[in-house]
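Here is the structure we will look at, set down as structure tokens.
Taken from a larger complex, these chains appear in their original positions, while the remainder are omitted.
Labels A, B and C are assigned to the chains in the order they are written; within every chain, residues are numbered from 1.
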């Protein structure tokens, strides 16, 4: 086997980034994107999850869906840590435009300015958005 | 008062069907009439009896069907929208019927209000 | 002239529907924010001015169940917005002659 063939083998770790730009409940994308991330965590790849624009609303604390009859899935974000998904980024500009701070979020995250998030995005191998 | 409802999106993907369902129930609870709910665009997917959400999630197809039975609501699925999306009699949930767009216009004529839920 | 209830169900930072509604809603109309539209009611967010600037000529409502679902019950809403539940939503539809959804 040539060295470059080994590099192409299945043991190569790719960097996957899952991008969330949509608010929860109004549409299903937040929930179904989270389901992808939980599955992806089982593969031996480098996983990061990004919340920008209205996606930051997914992490808002104190969600209570009893009166709309939909399932509250916000606690599932806490499971990301159990699944060893530790690279969770939230864009600072998106938080600020919505009057939110890190204290409003249900899980610890890394808050990044757009200019820093841009660098991380540009290092990914696969970007999956919804 | 008679209130007509138009639902333009399918269950689960958008909140439209949930909102319309909660609104319809509240209207009935307050003594109003909801003679017809018309399903257009992706709204036709609300009639798909094969829908099987997770056990801890709501099943809007069943909820609409039950509400219709209890309160004699005419659930009308647009035939043109349904055909292209593959919603046929074979998979139509009890309580829904397939008919033409004229039924939507009629809903606008005959009801005191028409409320639209969509994307 | 009809009394109108405008329904806005999209986030103002995602879509233009609130902007268009406010541009075309006549003085004296009411605006009810539902679903992702409720984010427009956040006092500290960028669109707060769009609403507070029209408090004199429009009446604003927000659907409480959608506010709670999104975890906004602990946030300050724009001053003067009225919170209603689904029954209040029905009352608004009944009290206004026409309901217009800004889809």
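What to note about this one:
Everything below uses one rule, namely that a contact is a pair of C-beta atoms (placed from the backbone, for glycine too) under 8 Å apart; a residue touches a chain by one contact, two chains touch by 3 or more.
Note that this is a predicted model, so its numbers are computed, not measured.
Written as a formula over the displayed labels, the complete complex corresponds to A x2, B x2, C x2.
One rule holds in what follows: only the chains that are shown with their structure count from here on.
In terms of C-beta pairs in contact, the better-connected of the chain pairs B-C and A-C is A-C. Subunit A and subunit B have CA centres that are 34 Å apart. With each centre defined as the average position of its C-alpha atoms, the distance from subunit B to subunit C rounds to 24 Å.
Distance between subunit A and subunit C, defined via averaged C-alpha coordinates, is recorded as 29 Å. Listed for subunit A are residues 25-27, 68, 70, each touching two or more other chains. Of all residues in subunit C, those that touch two or more other chains are 9, 35-36, 65, 85-86.
Per the touch definition, subunit C reaches subunit B in the complex via residues 7, 9, 34-36, 65, 85-87, 89-91, 93-94, 98-99, 101, 103. On the side of subunit A, the complex with subunit C involves touching residues 22-27, 53-54, 57, 60-68, 70, 72, 74, 97-100, 104. Only residues 25-28, 68-71 of subunit A touch subunit B when the two sit together in their complex.
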